[in-house]
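Notes for the one structure printed next.
Of the protein chains in this complex, all but one are displayed in their positions.
After this line comes chain A, so read on.
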Amino acid sequence: MPPPDRVTNAIDNLISHLIPRDPREDENAAQERHDACFELARNLITSPATSVSADVNHASDLIKRKLIQTNPGQALRFSNLYSRLLALPVLDNKWAILYLLYQLADSPDPSEPLPLSPVKPSAPNYRDAIKKHGRERAKPTAASKPEEQQFKDAFQPEGLKQLPAKEVIQSSDERPSNVESPKRDVSLKSTLLASNYAAVDPPEHAILRDLPFTFQGVSSTTLPFTKQDTLQLPPSLPLPLVSLLHTLAEPSLLYRQLDQYCKASAPGQNGRPLGLLGQSLQAAIGTELRSYLTLIATLEAQIRKALSTMDESAPCGGIGKAGVTLKRCVIWTREATMGLRLMSLIAEESGNKKGGQLISLIHSFSSSHGDPVVAAFAERLLANFTRPFYDFLRHWIYDGELSDPYLEFFVREKSSDKNSGKGKTVGNVWEDKYELDEGMIPSIITQDFAQKVFLIGKSLNFIRHSCGDSLWVEDYSKGASKELRYGDTATLEAWIDEAYKTTMKRLIDLMANKFHLFQHLQALKDYILLGQGDFIALLMESLAPNLDRPAGAQYRHTLTAQLEDAIRGSNAQHDSPEVLRRLDARMLQLSHGDIGWDCFTLEYKIDAPVDVVVTEWGNRQYLKVFNFLWRIKRVEFALLSTWRKCMTGARGVLQNPDPVVTQTWKSTRGVLAEMIHFVGQLQYYILFEVIESSWDELQKRIRNENCTLDDIIKAHTNFLNDITHKGLLGPKRQHPGINESDRASYLSQLSDMLKFMLAYRDSVDGLYSWSVSDFTRLQEADVRTTTRHDVDDAFGSQDNVASEFPVLQERLKHLGTSFRSRLQFLLGDLAYQPDVDLRFLGVAMNFNDVYQPMRRRSKTSQSGTAANTSKG
């Protein structure tokens, strides 16, 4: 309490100053009023004071806020005055004075007369009412101040004024006051909260102490792991803490799960072996987990430090001042939690994937995930985890060896059962040893690239194992081997391109020079495709008498002897012995009734590395073409020999006075000439138009600078397809979906015609022998008529003629017409061929329009063919 005398003095002064002295009032009344006033003032002052927080800032804040609301212009002035006031050394209770001023603010002017009011101003009721009103409105207690202020802002009618006022706050001159006021509020609130803080069980510092263990997936007293994937929270915690712990439980549980994933040994899920890439993924995740543990260790150190310096006696354990709280832990572990989350996602999804698919999975995170954090994380993971993959790759492209025990690379060995299923490609080392598994190609390399890699390894492997040149491969792998790593794709691609070029060059070099691939191809063309004309002519001539006999009477030694003979007799003798060694003559599988011609075949033996180009299938195609050509050759040979016989005979033995016989011979010669023309055209077409042009194409392709073995194989296959298709040997599916009669392919049409020609030749031979016998008989008759002029013999001889000649004549005529009609059908077919070369054959055969091309198809199929041709 202040010293009473001075205060009373001051009150006296105040009263005498404020209350005017009424000159007409007597001294007593004045004294009485003075006393009354004094009593009132004294009572008020000495009454128990409501607690006002003794804070300079608080009062000035109140004033500022009031000024900003009512008179913004003055607020700045007040701030200036206020700072000056604070600078003054005098006055201890500046805040109190300000508070007083604040209380008196906007008070009515005392010099104005009292407004007339029905209530007596001196009435105690009124006074109380005013007092109460004033208190409620302008005298909030300090402690409840912020709440009340907020309440006012929200509910008072004047509260609305705050809105424009707040906008004023934004003006720059108000900045300091503006900053100050909310801080004030917060500090008040926090003190309030601090006092209201209820003790939790278990206390936060206990939870904090246990938290590092939980993060490492170890049970602790407060936070035990009940099951593999469950964390038990203490039931007595308040809700906010529980939610914090929920957040903190996530990394703990994820860590437990991932830790288990990493520890899972070799047999992965589904009982399958995990694979090198899987193990590597485990290792990479393990590394990440280690860095997580490092973080946890740091966190633990922080927690320990904070707990040791913590003031146990402070309210709520002093945890707020220690620097480590559960909330902070949540923040600190947030990024790690994201990493763990991503890893657990990867671990989960990797369950049924392996090898390249795993890489693709993680690469998809790094390349197409929108979140840069996730992408960066996946990228980091990828760098560690793809190491085994690059090891495979290195082994493959530099050594040509597949070291992939778990079938994780995108190249794999073909399973043998599949191999045996396809008869066509048995034993083809190039095609069948390895295959590319599209599904295993990781998305970090492109399809093109994978193809290249596949080819490199395959070539190296081929060079080493099939070409017997492992020395070179070793040298190469020593010289060129580089460490491949995830990251700079450009360098990797450059290296692989380089490896590709080197390998391919070496392989082609080996094929050309060591294994004489091109020489073999040339030999195939010369001998099997009848390119070496003199050899074939000689062979046919020498074999002809032999082959006319039944197939059963053919002996290999005679055939080989004849072959040898033909080689020696022709230019073939200048060929290299390497090639001639491989040439062989043999009989095909013979069936009943065949003669030697049907079974004879030439053979060119191809062995080990070259057979990847000239495959089993290729060999059969060659054989097919050879047989066809051989047959044509044979028919030509037969026709020509008959023609020769006829021509020489015509000058002597075949001269017959009978016009019928002469006519028959004439027409026969015509048909024979037609046939020879046909065979000639056919042969020309196949040998020159088809084989030579395709050969040219093939040469062009395989002589290409950067052509690979694959290219050669493809070119050769194309070559074979070309000659079989264009050479009228095409498979029946050339005309899909057309009725049965059309199924008769060119091959069967041609072989029919060839049969007709042979039959015709036989008939002509028959006619010839008849003519010869007739001629001899006539000669004899002539001799006889010189002695015995007898006409009967002539008649008798004519009877003899009649006995055989008409049959022969009829037969020849029949064969001639059916040959002609077949030729016309063939021409009709050829005229509508999509292929230009085949159409050209038709034109060449019928250049002077002797034949009427006919179509055997019905109307419906004609339209179908039309569509077919137009499509071509």
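Operating definition for what follows: a contact is a pair of C-beta atoms (placed from the backbone, for glycine too) under 8 Å apart; a residue touches a chain by one contact, two chains touch by 3 or more; residues count from 1.
The criterion applied here is as follows: contacts and distances are computed from a predicted model.
The protein name that UniProt records for the chain not on display, among "Striatin-interacting protein 1", "Quinoprotein alcohol dehydrogenase-like protein", "fructose-2,6-bisphosphate 2-phosphatase" or "Mitotic-spindle organizing protein 1", is "Mitotic-spindle organizing protein 1".
From the set A:Ala96, A:Ala512 or A:Leu747, the residue in touch with the chain omitted from the display is A:Ala96, counting the whole complex. Note on the undisplayed chain: of the listed residues A:Ile15, A:Ile595, A:Val610 or A:Ala781, the one touching it is A:Ile15. Shown as candidates are A:Asp106, A:Asp488 or A:Asp782; the residue that touches the absent chain is A:Asp106. Counting over the whole complex, chain A has residues 1-3, 6-7, 10-11, 13-15, 17-20, 22, 24, 33, 37, 40-41, 44-45, 47, 49-50, 52, 63, 66-67, 71, 74, 77-78, 81-82, 84-85, 88-93, 96-114, 121-122, 127, 130-131, 134, 139 touching the chain that is not drawn.
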